[in-house]
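We show some of the complex, not the whole, and keep each chain where it was.
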Amino acid sequence: MFPNKKVQELVGSKIRIEMKGKKYVLEGILKSADDYLNLHVANTVELLDGEKSRALGSVIIRGNNIVLINPVN
Amino acid sequence: MFPNKKVQELVGSKIRIEMKGKKYVLEGILKSADDYLNLHVANTVELLDGEKSRALGSVIIRGNNIVLINPVN
Amino acid sequence: MFPNKKVQELVGSKIRIEMKGKKYVLEGILKSADDYLNLHVANTVELLDGEKSRALGSVIIRGNNIVLINPVN
């Protein structure tokens, strides 16, 4: 299964996203994703050293600035 | 709804944009967006530590340098 | 009007360009722009803390390294 399909599988579930730049680790519910890995994420929170630091709500994330995505169990 | 359509939905309303690099957090009225998330934003202000630091007016923003976009209620 | 068309509208007028990396703020007359926001700018000057620091003349700017563009009145 190609990486973009793997991301599609995660729609509806909680994901963790590491962005370029040290400060951005985000968690939220994946609402949609396209082939560029642009993401729409709901209930998004920013984590700092593993602690919730900001509630961002509904955000759109630009795929090229994503380092990695993983499911949160 | 794909992420780019989600952004289209925000045309006409106030958005907050976090850019690559620490200094750029922008707020303004989204006038238009294309599929690369290039944006035309009016009444743009730059925020520094949550405070308005510069009035930029009408700006065009290159999509690939956007980290995330969220609506401002 | 899509962001790239908004940039086309600015051809012939003075623009201000913020580039990735702190040191680059450029001003000049926009001569041409393509859909990637690659720009040809004439009479370009680099600004440092709002002061003219270097005269660069005619330059071609790679669109992906542009953070934002705004008109200078």
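Couple of notes before you dig in:
Should a chain be cited, it is by its letter among A, B and C, assigned in written order, with residues numbered from 1 in that chain.
The criterion applied here is as follows: a contact is a pair of C-beta atoms (placed from the backbone, for glycine too) under 8 Å apart; a residue touches a chain by one contact, two chains touch by 3 or more.
Keep in mind that this is a model prediction, so the values were computed, not measured.
Here 3 copies of the chain are placed, and the complete complex recorded in this file has 6 of them.
One rule holds in what follows: only the chains that are shown with their structure count from here on.
If you sketch which chains touch which, the chains link end to end in a single open path, with no loop closing it.
For the pair subunit A and subunit C, the distance between mean C-alpha positions equals 32 Å.
Put simply, subunit B touches subunit C in their complex at residues 19-21, 23-24, 26, 31-34, 38-40, 44, 56-62, 64-65.
Put simply, subunit B touches subunit A in their complex at residues 1-4, 6-7, 20-22, 37, 63-64, 66-71.
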